[in-house]
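Have a look at the structure below, then the notes.
The complex is shown incomplete by one protein chain, all other protein chains being positioned as in the whole.
The first chain written gets the first letter, and so on, giving A and B; residue counts start at 1 in each chain.
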Amino acid sequence: MSTTTPPSNTRAGGTDAPGNPDVSGVDLELVDVLKRYPGQKKPAVDGLSLHIPAGEIVMFVGPSGCGKTTSLKMINRLIEPTSGTISIGGEDVRGRNVDQLRRHVGYVIQGGSLFPHLTVAQNISVVPRLLKWDSRRTSERVDELLELVSLDPAKYRDRYPRELSGGQQQRVGVARGLAADPPVILMDEPFGAVDPITRQRLQDELLSIQEELRKTIVCVTHDIDEAVKLGDRILILQEGAQIAQYDTPEAILAAPANAFVEDFVGAGSTLKQLSLSRVSDVELVHPTTATVGERVAEVRARAEANGDQAVVVLDERRRPVDWMWLRELAAADTVRPVRDDVLTLDRRATLNDALDMMLTSTHGAAIVTGRRDEYLGVVNFTAVTGHIQATEQQLAEGRAADATAGRDDAWEGGGA
Amino acid sequence: MSRTDTTRPVAVPAGDAPRSADTETAPRRSRWAVSGESRILLLVLPVVVALVFGAWAWWRATADLDSIEARQLAWGLILDLIWQHVKLTLVATFFVLLVAIPLGIALTRPRFKRAAPLAVGIANAGQAAPAIGLIVLLAMLLGFTFGTAVLALTLYAVLPVLRNTITGLQGIDPTLVEAGRGIGMSGAGVLFRVELPLAVPVIMTGVRTALVLLVGTATLATFVNAGGLGTLIVTGITLFRYPVLVSGALLVALLALLVDWAGRVLERVARPKGI
């Protein structure tokens, strides 16, 4: 069986060659990988062949027991394949001491699985210590990673996992996986144990981290929405890790390869398209902003001139800290935030996420941030509904075109 | 977080009897569905005891003993000593139950509830006293008699039953008690028909612990002239006769294992159906 290579990816820019300096990941190759457990007739993974291009996120999805986790764990040899080869950056994983191999493959699992007896910093420095980094380099790396996952190092470095919320634990888990800067990161249901809002934030953060680092990430999930949102490609598996479809999210949603995939992806494909569109795809509006410490009178004047009832309050680094009604401003001479947990959307968040947040916001809209939480603007219902209408129209035109070109094309488009 | 809960100590109390892990009763299906450990203890133990005792009896019948050994190991004497040992154990057990269970009940009633930690604390600290010291001191004060031995043993074994009675009663779902009161049962009615039956498994574990503690400590009764199988050990050491010494030690060990086994059987039989 030949290796499955999907059509090039549109979103991540499928032109990236392994030599691209921006990409710190490497290629991952599985050839005829088979796992048979003793005493079981059917192999858990039956001849899986797969090529994962450097710097991409590939999501493994499928019903439970389909072999997706087994496949993942064979990459870092937590499970030894019965036969077949797996290579990372062209190097056979079996050619290496298993512990050495794992120190160079990041591993992130549900809930972070932090060691409860170690502090955040100690948890993150497990692998650097195994690699015998000196303590200065290690502690610098810890701080750098905590910044990267949006946790203030001074505040969180010496905390124990039980002093963190679920989302924070998961962030530390991601930081720990990235600690020794491995080219490949394996994630097993990484965001399965947190509430939906936190999950969405963590997903956004992972995407923006990935934008900077361009690792090769393999991620197992049972949540098709998560797969669509995070994946550059999605691998949909059936029992025995048989590939049902391996393609970009767009292609899978537009043209499911067979009935199994169609069932799995679910109905309502227009709404699913909301998971494909990012907040950055729609036009943002720009209400009045204010900076902490600014004089209220000036802000009020500006807002009234714009006809706004509320202003977005930013800190000195242009990160949103509050979204205040004008009457809330009146309490003081200078602008001072009254809430301490303003909800924001990363620009990589899907329109699905945006709708969720707008529904719970008293402003009926959501603040959008970019790299390092910098303020970008606000997304509102009008923008989202406009985008949905445009997409629907496009799809309808696409279907009409398909119909004239002959139905069969749609089935073959899925590859695999 | 449940993750950290799993690391919580299972046997914390200071001076606690080492079997305290047993108070955590495992989930059970039916009365005779048993875990691997219990199966070994329930089924294998009596076989081991019987085999070792058989081997000893055979040795006793065929060994070439000198006159002192033969006198010390005469069947009549040995049976006497076993009977004394059993009597010490049972009488002390009776008094332990008589003291510990009512006390445990009292300490879980609203009126005395707040005294419970104090009482258990005192009992715990008392457990730190060496059994041999307790027996010898009491004998010096009260005389070298069977009664003294029973008193010392009783004091020594009250703790496990008291603690398990309190734990057992406190562990009952309060809604069941309320339900009992709600359908018009009196306080005593709820106690005897709801609370105690539900607490029986935990209390019985305490009783078995006490039994084992007693049968072991009764070995020391010989020091206050109250007899028991310890006599053979002391005689064996004093007269430097290993056959006597080992026979005594072996018989005490077998008796203790047998009592433990009986306690386990009793635990199962006494457990109300449906729990």
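As a working rule, contacts are C-beta pairs under 8 Å (C-beta built on N, C-alpha and C of every residue); 3 or more make two chains touch, one makes a residue touch a chain.
One rule holds in what follows: contacts and distances are computed from a predicted model.
Considering only "Cation acetate symporter", "Monosaccharide-transporting ATPase", "ABC transporter permease subunit" or "Anti-sigma factor antagonist", the record for the omitted chain gives "ABC transporter permease subunit", by its UniProt protein name.
The residue from B:G54, B:P117, B:P130 or B:P272 that touches the chain not shown here is B:P130.
When you scan A:L118, A:I197 or A:V292 for touch with the missing chain, the hit is A:L118. One chain is missing from the display, and on subunit B it is touched by residues 3-4, 6-12, 14-16, 18-21, 35-37, 39-41, 44-45, 125, 127-134, 136-137, 140-141, 212, 215-217, 219-220, 223, 230, 233-234, 236-237, 242, 245-246, 248-250, 252-253, 256-257, 259-260.
If you put the missing chain back, the residues of subunit A touching it would be 76, 78, 99-104, 107, 109-111, 113, 115-119, 126-127, 130, 160-162, 176, 186.
Methods note: only the chains that are shown with their structure count from here on.
Subunit B has its Cα centroid 60 Å from the Cα centroid of subunit A.
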